[in-house]
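Below are the structure tokens for one structure; questions will follow.
Rather than the whole complex, this shows some of its chains in their spots.
In this document, chain identifiers A and B correspond to the written order of the chains, with residue numbering beginning at 1 in each.
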Amino acid sequence: MISSKFPSTIFYGGDYNPEQWPESVWPEDVRLMKEAGVNLVSVGIFSWARIQPDEHTFDFGWLDRVFDLLWANGISVCLATCTASPPAWMWRKYPNILPEDASGIPYNQGARQHYSPSSSNYRRLAAVFVRKLAERYGKHPALVTWHINNEYACHMNECHNAESTLEFRAWLKRKYGTLEKLNEAWGAAFWSQLYHQWDEVLTPRRAPYHCNPTQQLDFKRFTSDEFLECYLIEHRILREISPAIPITTNFIGFFKPLDYHRWAQEMDYVSWDNYPDPLLGHGAEAYGAVGHDLKRSQKKTMPFVLMEQAPAAVNWRPLNPTKNPGVMRLQSLQAVARGADGVMFFQWRASKAGAEKYHSAMIPHAGVETRTFKEISQLGAELKKLGAVAGTLVKPTVAITFDWDAWWAVELESKVARIDYVAWTQEIHRWFYERNIAVDFVHPEEKLDGYSLVVAPALYLLTKKNADNVTAYVRGGGTLLATYCSAIVDENEHVVLGGYPAWLREALGLWIEEWAVMPETQKNVLKFAGGETCDAKHWCDVIHLEGAKALATFESDFFAGRAAVTENAFGKGAAFYLGTKPDAVGLTRVLEAAVARAKVSPVLKTPANVEVTVREGGGKRFLFVLNHGEAAVEIALGGIAGVELFSGIRATGTLKLAALGAAVVSVE
Amino acid sequence: MISSKFPSTIFYGGDYNPEQWPESVWPEDVRLMKEAGVNLVSVGIFSWARIQPDEHTFDFGWLDRVFDLLWANGISVCLATCTASPPAWMWRKYPNILPEDASGIPYNQGARQHYSPSSSNYRRLAAVFVRKLAERYGKHPALVTWHINNEYACHMNECHNAESTLEFRAWLKRKYGTLEKLNEAWGAAFWSQLYHQWDEVLTPRRAPYHCNPTQQLDFKRFTSDEFLECYLIEHRILREISPAIPITTNFIGFFKPLDYHRWAQEMDYVSWDNYPDPLLGHGAEAYGAVGHDLKRSQKKTMPFVLMEQAPAAVNWRPLNPTKNPGVMRLQSLQAVARGADGVMFFQWRASKAGAEKYHSAMIPHAGVETRTFKEISQLGAELKKLGAVAGTLVKPTVAITFDWDAWWAVELESKVARIDYVAWTQEIHRWFYERNIAVDFVHPEEKLDGYSLVVAPALYLLTKKNADNVTAYVRGGGTLLATYCSAIVDENEHVVLGGYPAWLREALGLWIEEWAVMPETQKNVLKFAGGETCDAKHWCDVIHLEGAKALATFESDFFAGRAAVTENAFGKGAAFYLGTKPDAVGLTRVLEAAVARAKVSPVLKTPANVEVTVREGGGKRFLFVLNHGEAAVEIALGGIAGVELFSGIRATGTLKLAALGAAVVSVE
């Protein structure tokens, strides 16, 4: 559980920015929080300039009063470390905190996040500040959790200034030791890029053409590490001063700049901000589902926290529709259904000024006589009924690989074709999501043998060690489905020679001679063994079988008749390979074959747009049924029965749900 | 009238750049000017480098000869102050005149307008130059009017260099006095933006994300003021040295960077440059009409001057079609019909070199045996017949609000949806234009009680004082029609709490809880009281009535059945509200209701594409009838009769006009 002080609590609340309002408003805030069932608020996200008006002055008085007021009213605090946006005096006194882009053009003060993660001044001043903050509030009884910084790197996600360049060289020295090794790793013999002195090496700045791809890849790793070091500087101070208080920082969803797999290992629990675009329609639920699954997977032993979402509209897209009545509630329950122990919002009270005043809030501009505040209050009451769920986990038998290294590498320039790593991954996730088959994400270095099925979509970069891990998984009895563009390069983005995908060749029982790619307007056709056909688009592997059997072949082009989908018995397991991008019908056929081989089955079969999950642990088991559809549904529960927690009524046989209805059954 | 020396004259001519040609060409120029009926030419627009080859040398000899030649031939001079494009020596000697963009990247010499409006060196050198110019020509008998600079800010419309930053801080100090007030106005408590020293404040430079919106809004105000100060520096010198000569600068149409409402108050008369895109079809006339109306409205007591237009094609759009025969004449007469006392062109003789050589001119590259020169000469002869019109005014009973503050604010980032303030305003204007109902534009601070109807489209920013002005107008008997997204924020772009649009809530008899916005692919439907329906797009207010009655309701979405269009009897007047964007049918229904309530009617009812206006004053009254259509028309004149000025024949009963025909009736 997130906090041992609240063993049976789903946290509920939001960002609370009292410094935007006269102190006279605060008592009403707290009164309304209690009315809405709020038990936790995030304080201080952007308070640095308010607390520290210059390098040597600190004013905590107002925050003391906020803490005391909340504590007196039984509301706990998630205390942010305030470091996401430095005060204006900092760039004035230390201009080199400002980040620069690849052209050397600085990002200035005026919005937020205007600091280089490599800045020694920023790091030093943040450390001083966080120590003060921790010393003052680290033992306050209202404090439940630390919230370091805010959405690291969300706007400013790489820096090329002088200090970053020095830090990049230092990082490279630590990694490679010698320039010989760097030159080898970067393939620098090409294009006359050999380095003979360390100070010749640059970040991948604006050049006449694409910079060296391994340089770019290392720079992405470096950047993630630099932000992580900022996190760790704060983490270490907080741990030292308040060892019992859990620490997190709020992740964004599928966020490319930071390798959250590495990050999560340094965090006490994972939290994230879920902002699906209402224009996605039912895609908004799929967006939430895959986001929750990714975040949950990054710390598989713990529930996570939904740290931010919007009660209604956001303000930062070109068009910002509201969430219709009932949608916010259902998306909130979805988070819990998929493993969250906290449901939080940005923000408590809508700002009347500033850049986010049109971001919806728990209390809208129009006040509390609004549907938004009523829905907020209803949800608060409902979550109190789910206390027993806290601490339980989701336990999938299917895993999808996800690796930032592979993502970064496959989306570098100068490829055969553009591959959208996340879109392909999410398309496969959605297939399982729509069938109520729970899915974890796994990094290819993780232990895999707990899973019946592992799917590896476009796992382009795969180290020898991780390829061996995957191969051993299959040999030991696992079922693997790898797709085109997997295991092509090693950790330096060097092609592994010897027939693609060389390091999985044995497990898959095939090798690939070349690739044929197509524009959107063209297609090939797959013919399955049973005679059925489907369209194949975008990418075709020209496959040579060496042990695998063809489940489907291409129907046209110069490789007509060659295998497109294969299955290979290997050791105690089986490895499927999908050498093209089939349409939905074809994808289903391939995934059904893999699922059948792996003996995976869904929790319940339901009509479309009904989501079912299970959380379990400590002898408890909860069935979540969420109807995202526009019509009422009736769900056959099979053998499942138990008390439905919102209604208190025992559910058995079938379960009726209104449009946008939800049920949580405490399974007997 | 523009110049008391020419009481019965419509000015006719264009930019004259003799410095582009050998002096031997000048006599032919003047001869052809007389042939074409030209009585005024604009001289010196870009002559600074010709006159002042270095900081301490001035060569006026050639310009003396130009003046004398024109004067000797009875052609008057509109003398430009030459300051729109500084000579190359200036950036070389004073590099800090160069403006910089938000990234700190300079704009260099090479085109035109490469000066920062905040540059003290530019301002100083411009003042020295203008004083010399005024001393030399301020009393010349050929001089009729001053033309300060040229199209201020048309290319370079904001500067972030060091001097501009200092000036911005000074401007803010004058406005706010203290940083506390600035922090409050900017809502700087959010995102840790509080300023504790003045030198921490920046222009809204490139930052990791959107800068503070009030900072951006103030920067727009500052920028407009800085350019205005450049204007005023020159204006004061000219007024001092040649107090009798009227002063103007040429405006562009709906031009965002400069608050022309404030500017016009400092000018003796308004002039502008009308460049409708021929690809607009009949939209080109509507473009001219709304532009003329806006310019005329900025100085309601005076005719304006059409300072520039193209005889045929321009050269600066991606595609530049010509004006077909007759179009240039009709668009010129339109200017007069809507209040202009001058019809001028860019330029007299087509350049053979430089960036604008493919901009058409009164004398084309191919010479005078061309349709263009023939049309120019015909128009010159016709305008002589309209001398009696000079000095009369257009006097509408309908007004549409237009406010740069509202424009700037509503189009800042981070909104619920993008609103195109000008497009919405022009759509409403066009409705009146197509019905021959004359329209003024008004700033919400203006006296409104002379109007029967005031329409306020998306008047997003409205100060308390101006909201009171609008409310008093309705209370006193006026008819108001406000649309969605009006009166949401105050002058600091802070949301006015208490139910949108709080400060118009009483007059409108309603409040709005929230907004639902849609992509282009979606719609709602309006149902009017009589049962008719129309489509509603883009934006829907969720309205609570408190006194107003619904004229139409929404048919779908979660607010189905709620009011979308309302009418509220208030005081002696009435306030309509339009809470969505209806299609053309719906807009007509709403505007017809407002027009009927306000008892507004057109001058004459005419077929499509026939434009009718009235100019009046000093006991005179002129009816303009312009047939923009492709077919001949016959117009019923109702009770109107009088001599048609082009033909000299008395018109009564009906008036026949050929395709592209025009008539001006001196009403008896």
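Structure notes:
The rule is simple: a contact is a pair of C-beta atoms (placed from the backbone, for glycine too) under 8 Å apart; a residue touches a chain by one contact, two chains touch by 3 or more.
The shown structure was predicted, so the numbers you read here are calculated from the model rather than taken from an experiment.
This structure file defines a homomeric complex of 3 copies, of which 2 are shown in place.
In the analysis below, only the chains that are shown with their structure count from here on.
Centre-to-centre separation of subunit A and subunit B, using mean CA positions: 50 Å. Those residues of subunit A lying in contact with subunit B across their complex are 17, 19-20, 46-50, 53-54, 82, 84-89, 91-92, 99, 105-114, 155-156, 279, 312-313, 315-316, 318-322, 324-325, 350-358, 364-367, 370-372.
The residues of subunit B lying in touch with subunit A in their complex are 103-105, 186-197, 199-202, 204-215, 413-418, 492-495, 497-500, 511-519, 557-558.
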